[in-house]
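Below is one structure, written out as structure tokens; comments come after it.
Omission of a single protein chain aside, the complex is shown with its protein chains in their original locations.
So, chain A:
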Amino acid sequence: MSGNGASSSSLNMISGEDVVNNNLTALVVDDSPLLRLLHDIHLKKYGLKVQVAENGKVAVDLFHLGASFDLVLMDKEMPVMNGVEATKELRAMGVTSMIVGVTSKDGPGEQQAFMEAGLDYCFEKPLTPEIIGILLEELNKHNKKD
């Protein structure tokens, strides 16, 4: 895992029940219908309200239209607008949501470029329930700070 806010060793594994918060919202941005379905179901199991977008432009447009999400799961390789461009655009718009990059196994250089676009964390896809649990714990901390 790559992350700005915490290292993997400082993140404790927690169970889903500990972090269920029905007020949290998430946006899953991925061009793969399979990944959208899997991440959507995983997040819903934790009680999040989930919306999906098939590329970065759709995600950026949603924020332009006034939508807001606590968590954005952002794929890297997508048609129309990729995850790096979309993340840069969202940060330039002042979006402070936790944005988590979800990638296939790329070289460290590619992951670093994605992180530098403004991600909070970056994980290999698909996310496991354990990783989602960790993210939601971090999200709760993130929201308490705001």
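Here is the rule we use: a residue touches a chain if its C-beta (ideal position, glycine included) is under 8 Å from a C-beta of that chain, and two chains touch if they have at least 3 such contacts; residues count from 1.
Going forward, contacts and distances are computed from a predicted model.
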item: Protein that the absent chain corresponds to, by UniProt name, given "Histidine-containing phosphotransfer protein", "Ribosomal RNA-processing protein 43", "Cytochrome b5 heme-binding domain-containing protein" or "Signal peptidase complex catalytic subunit SEC11"; value: "Histidine-containing phosphotransfer protein"
item: Residue numbers in chain A that touch the chain omitted from display; value: 32-35, 37-38, 41-42, 45, 77, 104, 125-126, 128-129
